[in-house]
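One protein chain omitted, others in place.
And then chain A:
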């Protein structure tokens, strides 16, 4: 994974930092960390994942070649370790997303905005998940209940809205930091202003910085 996006420039530490941190593996690490820390499912990084898959395959082929061509086994095992780490990040990223889909399957199926954040295969998975769960609950409980109480998302037909859907807790606290200096900006959903210096840790409600995380200005830790 040693394909740097560009050489380190002498134009100042800031630019160097930005260049170093834009290798695909770094981007994957960032996406993985964000996904792990966020209470809701984030946008699927389609192009990044595609590139990483290609790179993993290339690396696997290279390692096989090296192993056969008598290159120092220590070097081969170093490449292997690097590959393993990347593969772990890749699989873990997909796994975390799947587990979030499993957790909030009804919320996702009723919410087209959230659905737009899933990959095509994830959408299929989410639909199957919700169907299976619906059938399971209907067979075991709902079909045996009296008529007006058989709905899966409403407590009874006199409920005004779907009141039985588990939703992600958007006001849970997260630890975050920004790589650059962020001038006083307004927090989502309130009038307070917040200023963030680079690499300074901040503990805050997720929903106040939701938009900024999606745009990549703020990273979750």
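One rule holds for everything that comes next: contacts are C-beta pairs under 8 Å (C-beta built on N, C-alpha and C of every residue); 3 or more make two chains touch, one makes a residue touch a chain; residues count from 1.
Everything below uses one rule, namely that contacts and distances are computed from a predicted model.
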Q: Pick, from "Dna replication complex gins protein psf1", "Glutaredoxin domain-containing protein", "Ubiquinone biosynthesis O-methyltransferase, mitochondrial" or "Myosin VA", the protein name that UniProt gives for the chain of this complex that is not shown.
A: "Dna replication complex gins protein psf1"
**Q.** Touching residue (missing chain; options A:81, A:193 or A:221)
**A.** A:81
Q: Pick out which of A:58, A:141 or A:221 touches the chain that's been left out of the picture.
A: A:141
Q.
I need the residue numbers on chain A that touch the omitted chain, in ascending order.
A. 77, 80-81, 84-85, 87-88, 91-92, 94-95, 98-99, 102-103, 121-122, 124-125, 128-129, 132-133, 135-137, 139-141, 144-146, 149, 155-156, 164
